[in-house]
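Removed: one protein chain of the complex. Kept in place: all other protein chains.
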Amino acid sequence: MSEIVVITAHVGDFVWRAGGAIALHRRAGHGVTVVCLSCGENGESNLAWQDEMADTASVVATRQAEAEAAAKALGVEDLRILDLGDYLLPKDPEIPYRLAEILREERPSLILTHPERDPSNLDHVRTHEMVLEARMIAQAPGRGRNHVIPAQVMCFEPHQPELCGFSPDVIIDITEVWPAKEAAMRCMPTQRNLWDYYDRVARQRGAQAGRRSARPTLQGEAYQAIFPIILPTLPLGVPA
Amino acid sequence: MSEIVVITAHVGDFVWRAGGAIALHRRAGHGVTVVCLSCGENGESNLAWQDEMADTASVVATRQAEAEAAAKALGVEDLRILDLGDYLLPKDPEIPYRLAEILREERPSLILTHPERDPSNLDHVRTHEMVLEARMIAQAPGRGRNHVIPAQVMCFEPHQPELCGFSPDVIIDITEVWPAKEAAMRCMPTQRNLWDYYDRVARQRGAQAGRRSARPTLQGEAYQAIFPIILPTLPLGVPA
Amino acid sequence: MSEIVVITAHVGDFVWRAGGAIALHRRAGHGVTVVCLSCGENGESNLAWQDEMADTASVVATRQAEAEAAAKALGVEDLRILDLGDYLLPKDPEIPYRLAEILREERPSLILTHPERDPSNLDHVRTHEMVLEARMIAQAPGRGRNHVIPAQVMCFEPHQPELCGFSPDVIIDITEVWPAKEAAMRCMPTQRNLWDYYDRVARQRGAQAGRRSARPTLQGEAYQAIFPIILPTLPLGVPA
Amino acid sequence: MSEIVVITAHVGDFVWRAGGAIALHRRAGHGVTVVCLSCGENGESNLAWQDEMADTASVVATRQAEAEAAAKALGVEDLRILDLGDYLLPKDPEIPYRLAEILREERPSLILTHPERDPSNLDHVRTHEMVLEARMIAQAPGRGRNHVIPAQVMCFEPHQPELCGFSPDVIIDITEVWPAKEAAMRCMPTQRNLWDYYDRVARQRGAQAGRRSARPTLQGEAYQAIFPIILPTLPLGVPA
Amino acid sequence: MSEIVVITAHVGDFVWRAGGAIALHRRAGHGVTVVCLSCGENGESNLAWQDEMADTASVVATRQAEAEAAAKALGVEDLRILDLGDYLLPKDPEIPYRLAEILREERPSLILTHPERDPSNLDHVRTHEMVLEARMIAQAPGRGRNHVIPAQVMCFEPHQPELCGFSPDVIIDITEVWPAKEAAMRCMPTQRNLWDYYDRVARQRGAQAGRRSARPTLQGEAYQAIFPIILPTLPLGVPA
Partner (left out) sequence: MSEIVVITAHVGDFVWRAGGAIALHRRAGHGVTVVCLSCGENGESNLAWQDEMADTASVVATRQAEAEAAAKALGVEDLRILDLGDYLLPKDPEIPYRLAEILREERPSLILTHPERDPSNLDHVRTHEMVLEARMIAQAPGRGRNHVIPAQVMCFEPHQPELCGFSPDVIIDITEVWPAKEAAMRCMPTQRNLWDYYDRVARQRGAQAGRRSARPTLQGEAYQAIFPIILPTLPLGVPA
């Protein structure tokens, strides 16, 4: 059983966008399962294709190895790469049922995935939709009696937030686990063009979080909740 | 010092809309200050005006007494009624500075107030705006050196949520303190026409919160955050 | 010919969400056709599955019987259950063409269905989309010469309105037919957990409608129009 | 008593934007009061200022005469020009109280005014806000016991609809009263540059309304409702 | 190679909605490729079906001839009609790959297509989605090494802008090429019911553009950009 299931379109997504949350919750002893629908071999592995000898099999192999190393750096033991192909991710009606099986096994209370909208990347949109579909199936008693209470779904930050209508509801302080996230990023040299970009994203979110905090926050990670967040009390800060 | 400052346009607002949160946090030992800008004597005291002998002074006195009783029922010791007049609340530029003084004294990490938009009640809109103005002043070192870290602002649920663009980010379970909230509501017979309405609001929010919870939630209260919520980790539920 | 066609994902939807409008228009002598794409047997029949002997066939039979009884309570003679399966409703490209046939037969000026968006229920989203597709096909002369003028589409209130971006354009007073709607709700004991919830929804919408009305409105039902409403004059109320 | 009160920033607004509705309801025997907060002499009378001899008094006189002629063409007997000045309309806190007095005298069930937003014309925005404020005051028993049930507020179409977030909820067919509206437009030669523009606006809205109507609609007028429209039944069209 | 690729659902769309831009850019010597996914034979050829002898083949032939004539009037040499069928456009997963091939051949920096949303025409919505999918595929090195830099996507104005959430980011002055656009419109007598409508659309957009211009603008065309527009400097107007 995993308290958190992360479902992404491509192997890199869990690192750049949710690596801090993953490391933080693993450190706190929570189970985290990461599911990558594809290796991102076609659309998100440009540097790998600069090798003239590269072919699909070799790029897939490279990206899988990178993903495994990155998962390890974040403390994730349960990484599942479905290798369905990307650019475009297929619209196979069976995929949501496969994902629902995982949700029924892991019984998470929280799912992390892409936001609803992204005009520059329909694979992300399709993943979001399939996550919501899987969540429905997993809660339906007529689809198997081990049905679950539906989990919260939180969306991690996309590459160009305004383009995706992304507006953070929650920012978490990942300063403490930043070395782990940075190490995981470095496990993905195929996308090394993103290293600086996501370093800056983390620092901007850290600065924004730190404005209302008494302690310095160097790095942060932003999330948008699909469903209202159910809390026992209202979130209080640390008054100065 | 109060961890939470509630700022409302009229005396009834803190009861119908934030009574659960207030009682819950008081029970947890947090300081709560309630500031009512007016008594709602002109626009929100219709039943009091049915008495043909009623005049402004008598209605104000009635509503103040009700507010004091309700505050007591919720465990609030610090109730401040500024009695500025309502329908319309005046646009006096000094009011935000008065509110800023309260924020500097109480140094809350959370402010509760009305949402940004309400075409049926511009007093609510004006209050929201003055809260944001007061929050700015309170953090400005040039306005006095006891400046504060700016607090989170969360909006409680308005009477007609869709009309106000209200969409809950957070729902809290107030089942445990419902008797206190209900008692506070009963302290306001001038608005007894709202008793059933807010009983139903609480039950609807309770039912919505309970969908993703393993324990039954009979009553809930909904809030919308103006600023991203800064949390140490992502909010996990109780898996089934 | 039916002036109104109601198209829903599951058998319960027309009762909880449009039962008042259906009863009101039937009482006024208008034809109403109700089309349910599925029985909701997998995802919306939890109480039926608590019987350990239950299987798909038995749950389908139970829900069909309930739907027939509820339709009768509302005065509906033309109920069509397509029984396509739910959680997930299939994405068969032929379904919009089947629905278009119904629109061409019934030639309604108004279609009632689910809103465009519902992250907790993609079957509702899919139904909305197929209704818009069917409406297109039905008006296309190249798809058969008995084509129709495209109908207005109004969305009934979803379970969690803010989650679905639902904002009512129209509220109708259903006080007069409330006994029929309540009776229809009671015809669905499989979803008896919704009885109180939709009783409260009706009362909240009634209270909101009643604010601007000279006569008391105990129960109401809310709708959002997809297309501008074409009226001969502007809607006037009853001045006090 | 007037069933409808129209409140505009400048004298031309009621003609270009609500002339059809005014004529239609006057023809149906409804009382209509038109209140213009200013003559639009500074900002909306460019052609008048081309006369080198023009001064404020002369332009005001010209525009008042035009407004009176236009009102007459639409069948309006009750035209009130408050002549408060424009570009900018003053933010005098007494204006909403004056408007509230009119609402208490006329007791309309419907108010027509500008939309909430218009970055190209803050006078329109200010008028919208003051209408909502006046509506509050008029319903407050503490502001005088002849208080009223709050009216619906519908916004007429602004000059550049998308810029103002204007999206029509209702389109009315004004074909029948188009000659009256056109005559009223011609009573305003100071803004003759708008004649063709609003002729085209009417035809576009007519064409849009006619798509779902069995009868030809040559001219239409579009409105956006601030509050849900309360109707006895759902609006049905004329099936083909 | 074409600097601009226009992709539409039906043959008429490029004329009514983008004819001005096409003519303007052709006149400036830019390559323009127009791709029509269907002939609009089923849903947008009502006048052709009034001929009782009409059948699908004859209507397709008529519309193709009209499209060719219109393209010629606009100066377009590269018109490709894929003839996939309309009302509904099929959801064949191969179509985005076909479009991607065109993008890789033509290597445009700008794609013009329908907006994201249109509840009255899902063929338009589907086209928009397939364009974004094709844009992804075309940039993916794993889908062929002649991959391209992803183009800007701009949406032309839909028939009912507010219904589609269309809000213009850019208006271009098409006064100079209006005769060519008008001639192209006249090449489509099957949709002659739209001639006046789009004449008025052009004049309204022209009037709106002309408000901030020193020179008269009689006709304009409006566009909404999906991605931020990358410019070397900010756009300056012609100061008076």
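Just so it is clear, A, B, C, D and E label the chains in written order, and each chain counts residues from 1 on its own.
FYI, a residue touches a chain if its C-beta (ideal position, glycine included) is under 8 Å from a C-beta of that chain, and two chains touch if they have at least 3 such contacts.
Not measured: the values here are computed from a predicted model.
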{"item": "Touching residue (missing chain; options D:Ser45, D:Gln191 or D:Gln204)", "value": "D:Ser45"}
{"item": "Full-complex contact with the absent chain, from A:Pro96, A:Gly142 or A:Pro168", "value": "A:Pro168"}
{"item": "Interface with the unshown chain - residue positions in chain A", "value": "160-163, 166-168, 196-197, 200-201, 203-204, 207-208"}
{"item": "Where the unshown chain meets chain E, residue by residue", "value": "1, 3-4, 21, 24-25, 28, 30, 107-110, 112, 148-152, 154, 168-173, 208-209, 211-214, 217, 222-223, 225, 227-240"}
{"item": "For chain D, the residues touching the chain missing from this view", "value": "41-43, 45-46, 49, 56, 59, 86-88, 90-91, 119-123, 163"}
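Definition applied: only the chains that are shown with their structure count from here on.
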{"item": "Selected pair, greater C-beta contact count between C-E and B-C", "value": "C-E"}
{"item": "Chain A and chain E, separation of their C-alpha mean positions in angstrom", "value": "37"}
{"item": "Where chain E touches two or more other chains, by residue", "value": "163"}
{"item": "Topology of the chain contact graph, where touching chains are joined (line, ring, star, complete, other)", "value": "other"}
